[in-house]
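One chain of protein is taken out of this complex; the other chains stay put.
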Amino acid sequence: MDNMNLLGLLFRIFIFPGFFFLLIAALFLHWLDRKLIARFQGRIGPPWYQPLADLVKLFAKEDILPSGTNLFFAALLPLISFASVLTASFYLPIAIQSAPSFQGDFIVLMFLLSLPSLMYFLAGWVTQGVYSVIGGNRSLLQYFSYEVLFLLAMSGTAIASGSWSLADIRLAQIKESPYIFPQIVGFLFSLAGLIGKLKREPYDIPKAKSEVIAGALTEFSGKKLALWYLTIQLQTVVGLSFLIHCFFSGFWQMSTFSGFIVFLLLLVILQGMLSAISAIYARLRIDQLVYLNWYIFIPLTLLHNVYILLK
Amino acid sequence: MSRITVPIGPQHPLLKEPLSFLVSLEGEKVMDSTLRLGYVHRGIEKLAEQRTYIQNVYLIERICGICSHIHSTTYCQSVEALLKLEVPKRGLYIRMLLCELERIHSHLLWLGVLAKNIGLNTLFMYAWRDREIVLNIMEEISGGRVSHAVNIIGGVRVDLNDKHLSLLQEGLRELTIRVEEILRAIESDRSFRARTRKIGYLSLEDIKRYCVVGPVARASGLDIDIRRDAPYAAYNELSFEVPLMTEGDVWARSILRILETIQAIRLCTQIIHNLPDGPVSVSAPRKVPSGEVVSRAEAPRGEVFYYLRSDGSQKPARLKVRTPTLTTLITLPGQLKNMQLADVSAVIAGVDLCIACGDR
Partner (left out) sequence: MNNILLKIRSFFYLLPNIVEVLFSKPETIDYPAVSNKLSASYRGSIRIISENCVGCGLCVRDCPAQALALEKESKHSFRLIHYRDHCASCGQCEMSCKFNSIYLDNSYKEASADRKDFFKVLVDNTNKK
């Protein structure tokens, strides 16, 4: 491998579209989310540097955990979830292709994106607080309903393109048309699944403040909490990019500046949708969530997928 | 299945005031709950015996941070009854005006707390935004947003001028529109309905057994309102309806409270249209003749009951306060039984607790 190639690879991993870009995008989307929700509610909202300030403050704080906690696992769990989200971002073409696509990377991405939820559940068990345990249990219960929905709704695009490779899904969209038009139902349901994955309102049952304080993360503080927050913010970017790639990617050319702009625009629009959904719904109860997902959303998604198959 | 015990309180994001619940859970289901109070006991009843009647007006006002005016009104009524003072009409009308403004403020505050507890932050912000109108009016009239210090023994100490009246008219008009919008929202919004319907049910028998008063009783179908049943101040000169619902759940309580808010706005409008002329207060002697008296008033949360005994000195011999919160509080373990943990927040918010009132 010659030097240029190595430098290029490092650039891709750390600067663009790697860690640095993702970090900026995550902080920006988080700020946008808070600002939008504040404006929806008639408030001013935080200044642009607020997410960064929060993060810096948390990193500077003392790291306390209750006695009896397995410190090794408490440190490992946020790291694993952070790493898995970053790895997912590496497989996902965010405006430019950073890693070669292969058959089945769709499933790999799904798996990597679902790892943080499992780590979240384990975090509740590791820290042993009563709110943490309930929060962890709830996150697992929720996991079984939204994950299926997310996978089914997203796989509509794979079925339509006839391939489990992200590159093929994209090529098929360029050949025909972006999947957002024929598969709008699938898109909406995958958005619902993504909200569950990100534990945002109205699917914020595992971290419902008025019931279980902060859920599984109640006992975390300092750097570990900062890492958890960063993971969730990164997950937002990666999850939305995944949706954009699967449903909208016929709209632009890969590796061009205009394509990058269109991509960012879509990211902002989808974040706006997430914020609006958070603002207008009350938190669901766990039985309502399971009912909604298993009796309404998932059957409809299945019907939708059958329709795509037969078409 | 093993049970786990979840402490809710004394410090918990769900509670705005300290109160302790120990909820024992089987999975997500609440099997049992125990209640403990006394975290904000300040000994106000005893303290009142060591202060003069004038000082007590301000002490009594600090029983509660939300319904401060109704407490001092009830107290002043009882002292005036002992002194056999005739409070001027204008003074009574200004007292009633602040009572009703306080009711609007308290109900909107409550709706915000409920909405926050079920995760509907937007409604929370809207309710508190609209409450700001009332708070600004009250600040303009009395000089304080929640501690008005308007009542004195023998009347009130502020008078309404034209600027206040125009501010009131404008504010109440704006508020009518906004509160009706809120009513429509909580009537039809599905996610709000899903989280509040069939939760915290209290039957009419339960209400009577626990002697529950106020909006919680009226939401279960008990037609009780001191303003109409035993009019104090000048409520017999005003016309208003007492809203009544029969569902007895948190949803009914929220609708009922907003209907009451609309009635309170109507009452305020009537008061400023029928405001009589004249002085607002009469001077009261410092010493109160011996005797005992009972005074009642309808606070935003129900009936407030004061017992006052005087021994002829400058200080009361005994002051007993009975607030509506205590009776609603003891219904909570029954309401919580077999609910889900997620509903605990809605139920506790739904009865509108004022722990500071209850503990005193």
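Order as written gives the chain letters A and B; numbering starts at 1 within each chain.
Operating definition for what follows: a residue touches a chain if its C-beta (ideal position, glycine included) is under 8 Å from a C-beta of that chain, and two chains touch if they have at least 3 such contacts.
Owing to the predicted nature of the structure, the values given are computational and were not obtained by experimental measurement.
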Per the touch definition above, residue among A:Gly42, A:Pro66, A:Gly104 or A:Pro299 touching the missing chain: A:Gly42
Candidates B:Gly144, B:Pro231 or B:Gly291 - the one touching the absent chain: B:Gly144
Contacting the left-out chain in the complete assembly, out of B:Asn136, B:Ser166 or B:Ser203: B:Asn136
Residues of chain B in contact with the chain not shown: 51-52, 54-59, 61-62, 122-123, 126, 129, 132, 136, 139-144, 147, 149, 152, 157-158, 181, 185, 188-190
Residues belonging to chain A that touch the chain removed from view: 36, 38-45, 276, 279-280
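Basically, only the chains that are shown with their structure count from here on.
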Chain centre separation (chain A, chain B; CA means) in Å: 44
Partner chain B, residues of chain A touching it in the complex: 37, 40-43, 130-131, 133-134, 138, 201-202, 204-205, 208-213, 279-288
Interfacial residue positions of chain B with respect to chain A in the complex: 4-7, 12-14, 25, 28, 115-122, 125-126, 129, 189, 191-192, 194-195, 340-345
